[in-house]
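For this depiction, one protein chain was excluded, whereas all remaining protein chains were kept in their positions.
Think of it as A, B and C in the order they're written, each chain with its own count starting at 1.
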Amino acid sequence: MSSNNRAKLVTREFQKEDTIVKIGDLEIGGDNCVIIGGPCAIESKDQIITSAKLVKAAGGHILRGGAYKPRTSPYDFQGLEEEGLKYMLLAKEITGLKIITEVIDVDSLKICEKYVDILQIGARNMQNFSLLKHIGKSNLPVVLKRGLSATIEEWLNAAEYIISEGNKNIILCERGIRTYETSTRNTLDISAVPVIKSKSHLPIIVDPSHAVGIREFVTPLSKAAVAVGAHGIMVEMHPNPDVALSDGKQSLSGGEFANLCQEISKLLKD
Amino acid sequence: MSSNNRAKLVTREFQKEDTIVKIGDLEIGGDNCVIIGGPCAIESKDQIITSAKLVKAAGGHILRGGAYKPRTSPYDFQGLEEEGLKYMLLAKEITGLKIITEVIDVDSLKICEKYVDILQIGARNMQNFSLLKHIGKSNLPVVLKRGLSATIEEWLNAAEYIISEGNKNIILCERGIRTYETSTRNTLDISAVPVIKSKSHLPIIVDPSHAVGIREFVTPLSKAAVAVGAHGIMVEMHPNPDVALSDGKQSLSGGEFANLCQEISKLLKD
Amino acid sequence: MSSNNRAKLVTREFQKEDTIVKIGDLEIGGDNCVIIGGPCAIESKDQIITSAKLVKAAGGHILRGGAYKPRTSPYDFQGLEEEGLKYMLLAKEITGLKIITEVIDVDSLKICEKYVDILQIGARNMQNFSLLKHIGKSNLPVVLKRGLSATIEEWLNAAEYIISEGNKNIILCERGIRTYETSTRNTLDISAVPVIKSKSHLPIIVDPSHAVGIREFVTPLSKAAVAVGAHGIMVEMHPNPDVALSDGKQSLSGGEFANLCQEISKLLKD
Partner (left out) sequence: MSSNNRAKLVTREFQKEDTIVKIGDLEIGGDNCVIIGGPCAIESKDQIITSAKLVKAAGGHILRGGAYKPRTSPYDFQGLEEEGLKYMLLAKEITGLKIITEVIDVDSLKICEKYVDILQIGARNMQNFSLLKHIGKSNLPVVLKRGLSATIEEWLNAAEYIISEGNKNIILCERGIRTYETSTRNTLDISAVPVIKSKSHLPIIVDPSHAVGIREFVTPLSKAAVAVGAHGIMVEMHPNPDVALSDGKQSLSGGEFANLCQEISKLLKD
């Protein structure tokens, strides 16, 4: 479909105009700014439905929630799997939000495709090329998170694995890179947004929660993401962050999330 | 003046309210946002005066310009030294801008103190503790740039070297850290702004030019810096970037700088 | 099989004595030092058989060769797949060497298990937890390469994913980490060897070829690896490096490989 001599499919050289990813009536890319919110992991029916209502009330567009969790240790909570997806679908029916979840292998991909609107490839699987090729054959849009130490070029090459199989609906997601600095979980590479927009026609969003890992810094970083030109943000929100099964320290409460949405809305008015 | 057991002088623990650095009628810190512009190096009387007029016309507050240049190679242009400072003083008299320049050792410190309003410690000298102690005895405010691979804690400790000698007028400046990513010159650690504001009462500004190293990305990153809460930005601008003796690739033209100032001004209206 | 409160299975705390991985009459771990050599990719029957003969003649113990290649770009050579494994098996029959190859997903795992003595998980899949769990159910030993920016703790946790499913025959492989330094491909983290030996009972080998990426530095780094206490080295060797389909720049010729084996042998005599 392309060779080393021709422009890669993800590049501006190949396609000048911005790609707009459409999910029903929702558009990601161009001049839009989408807000994705929700818990790291789906923990129960109540938790995900309450989360969805909070996201919806605050003005968010998409509900996130993990059903298959790639955890550093095999002994950590690994997710509710299909049961969680059923709860998430329920939350979608109640609120009208679109839903996104992470897939971690071909088996989870097959199952997730039946429930969600958008698939997600996590940072750890950014160069799981075998999985990327399968995603490339899916009909669903995909958020491709940047690997923890991936260069921008490697990240675009990972996207090329997907697009070269036919799936053009790719949303890139900057989520912090690994550096020597330890006062934040990772280092948000905010420059990646304009660099990607210069090199590629694909939309790019920012996940400040995983990048910084500390609740109080999520709102200022979200504002920076919007100011720098990101097509959206993906933020962890939990109805009760202090009891979250994972990533509670970086999750906003419902009230904090609503406040964040207001701040973003003010920025976007300009 | 302090011991390991007591809160360090730069911390919020020691001083709750924001430090406001006053330079005549200009205030840095608190809710203000200051714009510093000018060339990497002072190259001639004309160049620095033209630069000053462009900065002034665009609405900038402070003129930057290097007279003593710490260059990676000993064979690169090392600056006009005192002659350059005289030109800079002239530019100040014409425009009314405050002026800032980098000092690289005790000798240059003694000379610079006679001409400028603000001293600057560059990234390479952030842990030149001997120089920091001398700066601590100066009556002039100082911009302390973050070292290329300094942790936030080391940076604050460097500031402590200055403040512990009596000089409280310190402005921290995030200017990008060294990471594996090569598509930008360094990686702007935008998270450093809220982290510093949480840990310290000192003002913090951002230098997007050295961080990213590519002209077209300076404006979006400046907007991100302001949105995240920085107390100012320091931007390289050259009347004719294509013939600059150093850092031309990352310098804005006068027109681009004026446009940047307008964008910042819009952001600040909210 | 274990909980967060109990010592993880890979730790010295759980098992004091060194794990010795046995592959027929070959032992990896303890006081042994094993030499693995061969091309990055299996390119043809001739190429892999010639390689095997060179490895054998030089005194190497195991033949490496990739049949499934996880390449940064989807348009690069992706490997000969099962056909390549058949050639590799032939090379084994001729020389008596053990053989190792990389698996990239469940499909390739099923096929590779039929041909090789040792499986390999590459750096990009170190946190492909789904694949690790499948490997954990295999009867074959596995070389687990360190992820490009994995901490030692994350690496041991990845090994825990395998061992917790029952497969205890894990050999860790340090292959360079990503840093800011660009004069080598990656930065060989030689300290990882004593750190791992202190924390874990699993054997650890070093891959200097991928770490440094430049032929002339492979031999000194191999000597460093042996001197620091590694249980073996894995080195890229190609009968004709200049025409290699991948990684030729870092591959030794047959003669250079023989010389390397002699140098190692001298070091081991002490």
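Just so it is clear, a residue touches a chain if its C-beta (ideal position, glycine included) is under 8 Å from a C-beta of that chain, and two chains touch if they have at least 3 such contacts.
Treat the numbers as computed from the prediction; the structure is a model and nothing was measured.
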Touching residue (missing chain; options B:Arg124, B:Lys168 or B:Arg215): B:Arg124
Among C:Asn32, C:Thr184, C:Asn240 or C:Ser253, the residue in touch with the chain that has been omitted: C:Thr184
Of C:Ile23, C:Ile36, C:Ile170 or C:Val193, the one touching the omitted chain in the full complex: C:Val193
Among C:Leu89, C:Ile111, C:Leu140 or C:Ala227, residue touching the chain not depicted: C:Ala227
Contacting the left-out chain in the complete assembly, out of C:Ile20, C:Leu90, C:Leu140 or C:Leu267: C:Leu267
Where the missing chain touches chain A, by residue: 149, 178-180, 182
Hidden partner interface residues of chain C, rising order: 149, 151-153, 177, 179-184, 187-191, 193-195, 198, 211-212, 216-217, 220-221, 223-229, 266-267, 269-270
Residues of chain B in contact with the chain not shown: 2-4, 8, 70-76, 104-108, 124-125, 127-131, 133, 148-149, 154, 157, 160-161, 164, 178
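Assume only the chains that are shown with their structure count from here on.
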Fitting chain A to chain B on CA atoms, where both chains share a sequence, rotation angle to nearest 5 degrees: 180
CA centroid of chain A to CA centroid of chain C, Å: 34
Whole-Å gap between the CA centroids of chain A and chain B: 35
For chain B, residues that touch 2 or more chains besides their own: 149, 179-180, 182
